[in-house]
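Missing here: one protein chain of the complex. Every other protein chain is in place.
Presenting subunit A:
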Amino acid sequence: MEASKVIHAIYTDDDVLMSAVKKVKAERHHIEEIYTPFPVHGLDKAMGLAPTRIAITAFLYGLVGLTVAIVMMNFIMIEDWPQDIGGKPSFSYLENMPAFVPIMFELTVFFAAHLMVITFYLRSRMWPFKKAENPDPRTTDDHFLMEVTVHGNENELQRLLAETGAVEINLVDKAH
């Protein structure tokens, strides 16, 4: 299968990588993946990746946490056993609300933060004992790797990537 063939172009500088990405995009080749040792500012924009929606999920998780806090405190303190504790007015939720605000706040933050992190792990497929998907160990240190799919245009692609300043260009067959 031809589509399983990719080219790994390796760079040693993030600025060179950025201009290479722009060039490859301009020539309308599909960039499969880019591996970098650290976040390169503007790389997602240059690659044309869709913006993340994780902040929206965090907001919704926060609302869930707020609801949990309100329902929980309302049930425990107002409905189930409305005791007089130090003269606090446990007649209705609103009357005693200031005392519940710290819990409401903390649970909102707790839910927003933790569920967002878990969402991040799920979406980026990260978990303990996960097999690392690193094509070249040098990309965790000081090299940048661009993976471009090949559709029978190997030579043309290799020439283009060499022009962009790649220090190493490897043709890799992904289908094992």
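The working rule: a residue touches a chain if its C-beta (ideal position, glycine included) is under 8 Å from a C-beta of that chain, and two chains touch if they have at least 3 such contacts; residues count from 1.
Note that in this section contacts and distances are computed from a predicted model.
J.: I notice the complex is incomplete. Of the names "Phenylacetate-CoA oxygenase subunit PaaC", "Na+/H+ antiporter subunit A", "Protocatechuate 3,4-dioxygenase beta subunit" or "Quinol:cytochrome c oxidoreductase quinone-binding subunit 2", which is the UniProt protein name for the chain that's not shown?
T.: "Quinol:cytochrome c oxidoreductase quinone-binding subunit 2"
J.: Just checking the interface: what residues of subunit A touch the absent partner chain?
T.: Where subunit A meets the chain not shown: residues 55, 59, 87, 98-99, 101.
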